[in-house]
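Read through the structure below, which is laid out as structure tokens, and then see the notes.
One protein chain is absent from this view; the other protein chains keep their places.
The first chain written gets the first letter, and so on, giving A and B; residue counts start at 1 in each chain.
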Amino acid sequence: MAVGPGQFMLARVDDVARWAQSSSVWPLTMGLACCAIEMMTATSSEYDIARLGSEVFRSSPRQADLMIVSGRVSQKMGAVVKRLYDQMADPKWVISMGACASSGGIFDNYAVIQGIDTIIPVDVYVPGCPPTPDGLLYAVNLIQQQIREGGRGGIVASA
Amino acid sequence: MSVYAKPLSPEVVSQGDNTMVLSMGPQHPSTHGVLQIVLEIDGENVVKADPEIGYLHTGIEKTAEGLFWTQAQTVIERMDYLAPSSNALCYSLAVEKLLGITDRIPERAQIIRVMDMELTRIASHCVWLGTHGIDLGAISVFFYCFDLREHILDLQEANGGARMHPNYMRVGGCNGDLPDGYLARLDALIEKFPGRMRELRGLLQANPIFQDRTIDVGVLTPEEALQWSVTGPSLRASGVAYDVRKAYPYTGYDTYEFDVPSRTEGDAYARFLVRLDEMDQSIRIVQQARKRLDTPGPVMIDDPKVALPPKETIALSMEALIHHFKLISEGFRVPPGDVYQNVESPRGELGYYIVSDGENRPYRVRTRPPSLYNLQALKGIAPGNLIADLVVMIGSLDPVFGEVDR
Partner (left out) sequence: MPSTQNPPIAGAAIDPPSLRPPIDDAAIERVESAQLRERLEALRRDGYAVLLDLGAVDYLRRTPRFDVVYHLLQLAPVRAGVADVGSPARKRVLCGIESSQHLPTVMDLWKSADWAEREVYDLFGIVFDGHSDLRRIQMPRDWEGHPLRKDYPMRGPERERAPRPAFANKSNVVAGTPPAGRTLEALQEQVKRARES
């Protein structure tokens, strides 16, 4: 189909906005523990999260739309995570990567918050200890699906 | 507890004239994890740096007290998450000493342990180099390093079942022999390695910008280093060639030929060179271990009180069945006593002081974390430098916060 001069393309603003948002999800650097290393591996050349649109990981919460909480959240860090989440501008999404961020993981003790969904709302949970980078890429795919189609919250990224 | 963290307390804020107190972290791209440094700065110069840790405190030591001896290893492996095999090895060696079975660990298990340990050292240094480069703006280094790391993680996944935290080294030996095709892949890696190292060195070693940023930055004299109890490559870059593999050999390290690289300048560039040389030495050890792996043998101690009997024997032998049952449901008991075991992790001397009271659970697992003491040295070397140098210093000390905070 050749597009000549003087032609129009019609679409709904909503669809275009969602297409743009889902194709350029920029995560916040929220790497806490071992899962952070797998998150870094997901940005490396073998897994390449940049092809999904996450070209850069922003350090400032004001510039990020996705927070990937990767790693165990300790008592001291919980307040920091909440503060950063509040600083992120809407619309924002959260991936809880790994067992520790989703539910406290193997650490059922005084020091670890038993799941960040007790302090911030989570959109996708990724199981694993740590999940492989493929799992994280699937989670980003699910976030993109949620952005395009609507419906939020609480999906577990598993086969 | 208030919802928002208040990181700066009144005691910390100084009453100085020109200085400003700045909180760097705990969420920061260059702090290598969850570290908060409360900086007192005069323009760009750091007057005082007070690192605040504890943002990753997981209560691992307390959790280990509630798990069986073998189960405790799963939580302990997550301390130094860049080199999980070093935690596993140190813990296994310590418990084996308490059990008194150190001389009965099979030869093949020891060779596999050494090989695994050295591959982990290379993988850990890859992450160090990649993140150090990315902090300094050399982003390509990150991709080259993580690609090399992928080969090693593939081997670990084939062997232990997981890329990180395979829980492969156990008390009594290793959990299962090497799979088919493993040795061929290991040979391929050994062959590829010198080319990769040339590339990595070519990227940074003679780069004038990198040299400008790291030469004479963060100098640690031997006296200062030992006062702060710094060990590992950071100490060896200051001139003291203390390496636990040579000083107190374990798992047969005295039968391998390798050098311990050391420098005398003590700056960040020296630490960089020492770690690169260590990667070369590690592959040398892996090559020697590879030759010894051609002879087959058992990989787990043949003691049903400690290690599970082979699964096939359960249907044939009542004793095997009972031992399986007891080991899985109760774990083995370790005679009372205390032991301090040290290994050379990629960060320095990792030590465990383990106390047993005769039960099937550890009574106390105290970790001597190398990163805690290496990081503490930052208080000594940061003052007088620029904030940008602080980033170089943290990278060159190579802290892992899972270990610092436990």
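Quick notes on this one:
Here is the rule we use: a residue touches a chain if its C-beta (ideal position, glycine included) is under 8 Å from a C-beta of that chain, and two chains touch if they have at least 3 such contacts.
On a predicted model such as this, the values are computed, not experimentally measured, just so you know.
Annotation: of B:Glu61, B:Asp135, B:Glu150 or B:Glu344, B:Glu61 touches the absent chain (contact as defined above).
Contact with the omitted chain, checked across B:Val21, B:Ile190, B:Leu203 or B:Val260, is made by B:Val260. Although one chain is not displayed, its contacts with subunit B can still be listed: residues 1, 9, 53-54, 57, 59, 61-63, 65-68, 97-98, 100, 222-223, 225-229, 238-243, 246-248, 260, 262, 264, 329, 335-341, 349, 351, 353, 355, 357-359, 361, 363-364, 366, 368, 372-373, 376, 379-380, 405-406.
In the full complex, subunit A contacts the hidden chain through residues 75-76, 102-103, 108-111, 114-115, 117-122, 125, 142, 146, 149-156.
Heads up, the rule we're going with is that only the chains that are shown with their structure count from here on.
With centres defined as mean CA coordinates, subunit B is found 28 Å away from subunit A.
Those residues of subunit A lying in contact with subunit B across their complex are 29-34, 36-38, 40-41, 44-46, 57, 59, 71-72, 74-77, 79-80, 82-84, 106-112, 129-130, 132. Those residues of subunit B whose C-beta lies close enough to touch subunit A in the complex are 1-5, 26-29, 33-34, 54-60, 62-63, 74-75, 78, 81-82, 127, 130-131, 142-143, 146-147, 149-150, 153, 163-165, 401-402, 405.
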